[in-house]
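Excluded from the complex is one protein chain; the other protein chains are retained at their positions.
And then subunit A:
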């Protein structure tokens, strides 16, 4: 656990970077520090490994005041990933990763063996080992940066806008991999970003900073989105914060009804003999598209008929993607599939809307506006 206790940081030029910060970053959790540039989030992060010294107050890692420890030794016990990776351009990827084990006095052979192992952990091919950083793409360099930070297996990982300089597609990949790694490793991670979507995806708790180094609010993502402390936080979260909240809720809890399906090799049934929108599937049950049974412009097998696209959802997909699909789907039905992609049923637009509302209620709206606004199914049942 990392504790900030009444921490102040004033730079010699007189600017206050961090103002009276008291904050706890729980063990094994991801704490994301967000805010616009110059709000003190990076300074906060850098006070943890003493890259910046607090002007007053104490920072403790695992109960020990960091300023009472040798700075170099402290830093070797804390993983540190920075924007643009900051790799050593004159060292191979393998030697970059082996940096901290070597500083800790492990033999070259052992350090390199550990580095090779980490190459795989962060999803890089073994042949990357002998290359130099400039021969890698930005995303690959970031992976090496993460591997280097993990090399000595530190309990704490500091990440300063690590994915800020890569394109959005790669960024999403790297975020996914970080979440996967975190599931295995359970590090105490402090993550700095100015991207609120990234914060919501990765954070177990999110600390929002305002210019001048003031911590405005620290809460789990759902609570933050449902109940921003003030207008500053609400503005920062953006106009779509309701939708962002839905991105945090999975579909697993939402019931489904049996789907009216047609196998691709079956004939299209006569009009009016069932539901208008039928889900056409492969023999294995994978969805192919929606068939308008009333249109009757086709008499052959269902698979040859003109189909409207379907994007089937798994239980792990978010309520936000379900809401999106319920708008895009012709009959307002969302197709549900197993992890293997076989159709299990459908969920109606209305039910998804009800649950979307309930998600807001569950996250806890501000007490003053609670009572009249609530119309979730949970309340109706009660």
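Things to note:
Just so we're on the same page, a residue touches a chain if its C-beta (ideal position, glycine included) is under 8 Å from a C-beta of that chain, and two chains touch if they have at least 3 such contacts; residues count from 1.
By our rule, contacts and distances are computed from a predicted model.
With the options "ABC transporter permease", "Heat shock protein HtpX", "Carnitine transport ATP-binding protein OpuCA" or "Tryptophan synthase beta chain" in hand, the undepicted chain maps to the protein name "ABC transporter permease" (source: UniProt). Of the listed residues A:9, A:41, A:75 or A:244, the one in contact with the hidden chain in the full complex is A:75.
Annotation: of A:41, A:112 or A:148, A:148 touches the absent chain (contact as defined above). Within the full complex, the residue among A:2, A:66, A:100 or A:293 touching the omitted chain is A:100. Residues touching the missing chain, restricted to subunit A, are 49, 51, 72-77, 80, 82-90, 99-100, 103, 132, 134, 148 (touch as defined at the top).
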